[in-house]
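Removed from the display is one protein chain of the complex; every other protein chain stays in position.
Read from first to last, the chains carry the letters A and B; within each, the first residue is number 1.
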Amino acid sequence: MDLFANLATGFGAAVTPVNLGFCLFGCLIGTLIGVLPGIGPIATIAMLLPVTFGLSPLGALIMLAGIYYGAQYGGSTTAILVNLPGESSSVVTCIDGYQMAQKGRAGAALAIAAVGSFIAGCVGTVLIAAFAPVLAAFAVKFRSPEYFALMLFGLIAAVILAHGSVIKAVGMVILGLLVGLVGTESQSATARFTFGVPELYDGVDFVPLAMGLFGLAEILSNLDRSRDRRPAATMISTLWPSREEIRRAAPAVARGTMIGALLGILPGGGAVLASFAAYTLEKKTSRYAAEFGKGAVEGVAAPEAANNAGAQTSFIPLLTLGIPSNPVMALMMGAMLIQGIAPGTAIISERPELFWGMVASMWVGNLMLIVINLPLIGIWVRLLRVPYRMLFPCIVVLCCVGAYSVNSSTFLILMMAGFALLGYVFGKLGCEGAPFLLGFVLGPLMEENFRRSMVLSFGDPTIFLRRPISLCILLAALALIALIVVPQFRTRRDEAFQE
Amino acid sequence: MVRVRSPQDFWAGILFIVFGGAALWISRGYAFGSLTKMGPGYLPTALSWALVAVGGVLMLRALAIDGPAIERSLVAPQLFILAAIVVFALAIERLGLALAVVLVAVTSSLASRDMRWGETLALAVGIAALCVLLFVHLLGQPFTVWAF
Partner (left out) sequence: MNDRLALGRSGRVAVLVLALLGLVPGPSPAAAQQDYPNRALHVFIGFPAGSGADILGRYFAAQLEKLAGKPVVVENKPGANSNIAAGIVATAKPDGYSILFIASSNMAGSRFLFKSLPFDTVKDFTPVAAYAEIAFVLTVGAKSPIKSVAELTAYLKSRKQNKYGATNQTAILSTEYYKQLAGVDAVHVAYRTAPEALPDVEDGTLDFMIMDGTFAVGPIKAGKIRALAVTTAQRIAALPDVPTMREAGVGNFEFSPWWGVYVPAGTPQPIVAKLGAWMNQISRTEEARQFLERIAALPLSDDSKATAARLQEDIVKWEPLVKAAKIEPQ
């Protein structure tokens, strides 16, 4: 069958010593930068771009791709261990992953994250191999109106993410939206909320925000407990997940993979939505819904699977249509352009060894990553046993260095301190960071797509209703609102009955 | 006198109102436009009002429904950590990475009551060495290691 012949070509091209070497190098660097707060795949790939000019096209792409999904694996590690999200999509893993670590289940959480990611990665690779053109055709139907609808849907879902009060979650989403609007607005080039500070003209940078709001704020609140905290960390029973945990995680991985695979193909914001959507789905459909936010294993398995599946399928628009789905893909496209390869539909036919070689290397990369990451779990868990008084200064140091490495600006470091304080205050007031972050990420995209839709339709708001896909998504969003509102009524009725 | 029955909600409401109000004040200079031809000020203004409204609702609810109290803050440890971050911002360009990391490690360690000087200094030097190795030599980041 054609598929097998193609895969054979692909493996033949990818499994040469040189290309395997590139893959390993990429995966190792990727894992490292994923674990280190601050530096991310974008900065690393951008730095390595000129180097790729002298490499073979396939080798260069394999290496860069390895960095990208290696960083996904690494980012989950810090999310679980110290509540530091490496990427915006790792934020969701922080919610339950960190709680699991608090309860002494760090090893289990890391293992589930790694294995779930691996399974999702394999499935993602198969999907690319078998369905790339079909998925691409689906992705192309998404334009500004559909994106707006999707972002709106995502924001409403963010409210469900919260395990506390709905009203506060709404407030946090709105606050996140406002902070997301900081920067220069694209259509009119007006600077908003920038106070004349040049570092704010591109908006608030995600790295200092996430590190301050999540990682550092967590340290600030931990220090309120008078004795060296976390006795539970020393009570780790086993390194691996229990049978029960695996049983619960498996279907979550399956669902997360599907969501991630679908949302990852959508250029623009797909990856972030994938992990949030997977988490929300689990929370709403699980028997163990009460555990979410306190260490539910599904809350780690689903988003992690979604993340990694999304990372694989996000290559599809680039390799089939020449459209990058996120900034990392844009850089990959840059690498291809440097090599003289114009990404687009021609690639599959004109340079099959490139397309199939990449597909094969993705699977190889995922294999390498699970081999790298599983043994590391033992080391990470042992790291957690270090007395907190020695651990937290290291986290503070790494956050500072990481924030500075973004673009050598001391302003960002001070901003990180500000967010740390803000996150601490949020914690005291029972306000959650995850809805804030989703508002922050989706807000500007939503505005941009809304405005563009309005310009394209010459001011006609029914454009969202006339297009079938966006109409469906908007209806789903309405259904979601109903889901949020209705249980409230139900509880009040129950209370009334009890009286 | 009206009693605040849910301190967390109450103060969260105040926080929202303050932020919303500030945003509203700042956005007053941006062009508003209309829904179909949104100016840069449209969304900020609309969102600010929404935030203020949410804050108001929260505050009112806090007067009627019981909720958890705000946990006590020790203040001192938090100040040390924040000071440590500021120290880094000041030190990184003047003193170089190595010294900056040592200073941050020491300053933030001071936040813990169980801190011991010998252990802290050893840790500080250790993590400084690790950072230099990792960020400068392995990852090629443009840090000045030693500014003298």
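Here is the rule we use: a contact is a pair of C-beta atoms (placed from the backbone, for glycine too) under 8 Å apart; a residue touches a chain by one contact, two chains touch by 3 or more.
Owing to the predicted nature of the structure, the values given are computational and were not obtained by experimental measurement.
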item	value
Identified contact with the non-displayed chain, of B:18, B:35, B:60 or B:76	B:76
Among A:9, A:56 or A:184, residue touching the chain not depicted	A:184
Among B:12, B:43, B:58 or B:87, the residue in touch with the chain that has been omitted	B:87
Among B:57, B:70, B:115 or B:134, residue touching the chain not depicted	B:115
Residues in subunit A touching the chain absent from view	42-43, 46, 49-51, 53, 140, 143, 183-184, 186-191, 198, 201-202, 226, 267-268, 321-324, 327, 330-331, 333-334, 337-338, 340, 342-346, 407-408, 448, 452, 455-456, 458
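Methods note: only the chains that are shown with their structure count from here on.
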item	value
Subunit A-touching residues of subunit B, taken from the complex the two chains share	8-9, 11-12, 15-16, 19-20, 23, 26-27, 30-31, 35-40, 43-44, 47-48, 50-51, 54-55, 57-58, 61, 67-68, 70-74, 77-78, 81-82, 84-86, 88-90, 92-93, 97, 100-101, 104-106, 108-109, 111-115, 119-120, 123-124, 127, 131, 134-135, 138-143
Subunit A residues touching subunit B - in the complex, by the definition given at the top	32-33, 36, 39, 44, 47, 165, 167-168, 170-171, 174-175, 177-178, 181, 185, 187-188, 190, 192-193, 216, 219-220, 223-224, 226, 228, 387-390, 392-394, 396-401, 404-405, 408, 410, 413-414, 416-417, 420-421, 424-425, 428-431, 447, 450-451, 454, 459-461
